[in-house]
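With one protein chain held back, the other chains of the complex are shown just where they sit.
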Amino acid sequence: MKYVDEFRRQDLAKKVSRAIHNEVDRGRRYNLMEFCGGHTHAIFRYGVQDLMPDNVRFVHGPGCPVCVLPVGRIDNAIQLAQQHDVILCTYGDMLRVPGSGRKSLLKIKAEGADVRMVYSTQDALKIARDNPGREVVFFAIGFETTTPPTAVAIRQAQAEGLKNFSVFCNHVLTPAAIQNILESPEVREIGSVLIDGFFGPSHVSSVIGSQPYEFFAEEFQRPVVIAGFEPLDVMQSALMLIRQLNEGRHDVENEYTRVVSRDGNRKAKALVAEVFELRRSFEWRGLGLVPYSALRIKSAYAGFDTEKRFDVPAIQASDVKGCECPSILRGVKKPTDCKLFGTVCTPENPMGSCMVSSEGACAAYWTYGRFRDQATAREASA
Amino acid sequence: MSVKAKRFPQRLNIRSGTIDMTHGSGGRAMAQLIEELFVTHFDNDLLRQANDQAAFDVPAGRLVMSTDGHVISPLFFPGGDIGSLSVHGTLNDVAMAGARPLYLSSGFILEEGFPLADLERIVISMAAAAKRAGVPVVTGDTKVVERGKGDGVFITTTGVGIVPKGVNISGDRARPGDAILVSGSIGDHGVAIMSSRENLTFETTIESDSAALHKLVASMVEAVPDIHCLRDPTRGGLATTLNELALQSGVGMQLTEDAIPVRPAVSAACELLGLDPLYIANEGKLICICAPADAQRLLAVMRADPLGAEAAIIGEVIEDAHGFVRMQTGFGGSRVVDWLTGEQLPRIC
Partner (left out) sequence: MCLAIPAQVVEIDDVSDSGTVALGPVRKRISLALVDDVSVGDFVLIHVGYALNKISPEEAERTLALFGEAELVEELAAAPGGGAT
């Protein structure tokens, strides 16, 4: 596969690995946060950590839209499917995420609710067309990458005059979340968590461009390198971050130039701006209320807004007691710091969202990284 | 028996008829269905005796018995259908003990309204699979459930077979140092099924690998009677099956990603859907664990069989108190290969 295989080549990985080993300053640590779950996944799946020097540490961030969705919104979706007899369509990722009382969309589907997995918003539109007598709700989640396809679907529904289609919008914005992490006291306080640099999102940036990160690099004096999702991209970006840190720079650099430009995808951005507007604030699991961090559907498209068509109450639901997802999502704790990890909470029986999505930090640790625990524990106690 | 023609004045309307409740009621309609469809196609002496059971002599040795229920959507998929699958699946379960399968039975649960034409297609395919395998379906059962209470057709098959003397294959016999072999490319069946599911439409030339492996097993057992473990990596894929074996034997495993055969179309489809080929189902592959000294000989025997042409040694059994299956990645790092959790759902992130 072109543009995939060559970015996974072992011979090149060895080269970049040697370069990193040569260039790191043995006397310091490099704490590099990958905001995106895609990077987390690549790091674990390909075993990238093995190719890095010991003093380069990956800190897993909140970049998985499934993990950051608050329990209350999942409860809303469950209510919609159960009480309003709608056909609830959503991406496969959402089906197993537990809401309150350990219910999930998959469980209520088993109980008879009409929940359908779709691969694309186009599938959801088709379901609406095929079922004119039923209300079809698309439970929309995702960052800037996944928002434009939702915008297209809403515009298409309007153009076609689809009367039974609406979107339960949970689209959130990446820059607001990064800013929130950088501003949180734990991260600012010297001595607790240090994040020395950031891997910038790949596909989010392909839509919004590299420009939005310029503010953080400047304001928080941290280097940002926009990194592709293949393992070589991650390693090369780590090298670029290490170089910046060694030189005392904090610029926005772009490793993923084959897709990301400074301005991003103008057409997609214009479509999103046409259909959506900012919410004043939105709850993120782990981060709490984050100002201007999510989108809602503009009133011109109110007919396609589930929150206008149905009663969707604000639900205050709390996470399972003992679940450290909030701290993990901010990079303050590691999955192994959670008492429930691997005992009560496993991917078969997830307690928190970090264990559900295969990109969640807990699931990734459990699935791919557990055998490192002994080594890590030894290192920590040393 | 010239009475037969008089018993059923009209032949079954296979072209446009459907299953109704009478086909499971024990009455004349059921007898006709059995005679004109099942007996006609499965055709063998034992079945023709029309008893509620089949009686046969068995050769000396250890008898193996295995049963498998088959539910699949869609019923017809590239490279097979529920009929051939239900024969292969059970034959393989019997064969994984190193046994030579002797006879099969089949139980059909049909949903009211199921087209007879589809049923005939399934029965013909099943009969052909049994014939190719040389293992007859000698007894069976049919039930009909009301519309909405089944998914068209469910088939349960049971198989019996005989294990040759001196063969002792079991999931708890993997020992550190043993070699791990796989008989060919992984993930073909699961991807073929997904490609034909309505809401995931993508086009590929991949066909299910559904096949009966007992002849391959027979030549393997003949070459190396002391094979330690055999198992077919069906649901949960290669990863889950290796974890089962590691747990059963109390050992760990070390795999080499680059050695595991995966077809380009399977990797491409998995990339597209965010899935991992290691967790995708197979229906015509086996995993073999044997002493290191036997590995090359077995590999040669496997490769000589068309069903094992792409066989490969993919790793070794190691000592590990945690029972982890680890893998050296093609990229040069290492990772754990865990059990499958939940269902493999296509993901966006």
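Just so it is clear, A and B label the chains in written order, and each chain counts residues from 1 on its own.
Basically, a contact is a pair of C-beta atoms (placed from the backbone, for glycine too) under 8 Å apart; a residue touches a chain by one contact, two chains touch by 3 or more.
It should be emphasised that the depicted structure is a prediction, and the values quoted were computed from it without experimental measurement.
Considering the whole complex, the residue from B:N51, B:S73 or B:T201 that touches the absent chain is B:T201. Here the missing chain is touched by one residue of B:V123, B:V137 or B:A265, and it is B:A265. Contact with the undisplayed chain is limited, among A:R102, A:R258, A:R280 or A:K339, to A:R258. Contact with the omitted chain, checked across A:L239, A:V252 or A:V312, is made by A:L239. Subunit A residues in contact with the hidden partner, per the touch definition given at the top, are 1-4, 6-7, 12, 15-16, 18-19, 22, 36-38, 63-65, 91, 119-123, 142-143, 145-146, 148-149, 152, 201-204, 206-207, 228-229, 232-233, 236, 239, 255-259, 265, 267-268, 271, 359. Along subunit B, the points of touch with the absent chain fall at residues 201-206, 264-265, 267-269, 271-272, 274, 347-349.
Just so we're on the same page, only the chains that are shown with their structure count from here on.
With centres set at the average Cα position, the gap from subunit A to subunit B is 38 Å.
Those residues of subunit B that touch subunit A in the complex are listed here as 199-200, 264, 267-268, 271, 273, 322, 324, 326, 328-336, 338, 341-342, 345-349.
For subunit A in complex with subunit B, the residues that touch the partner chain are 1, 4, 8-10, 13-14, 17, 37-38, 44-51, 64-66, 91-93, 95-96, 116-119, 123, 142, 146, 231, 346-348, 357-359, 366-371.
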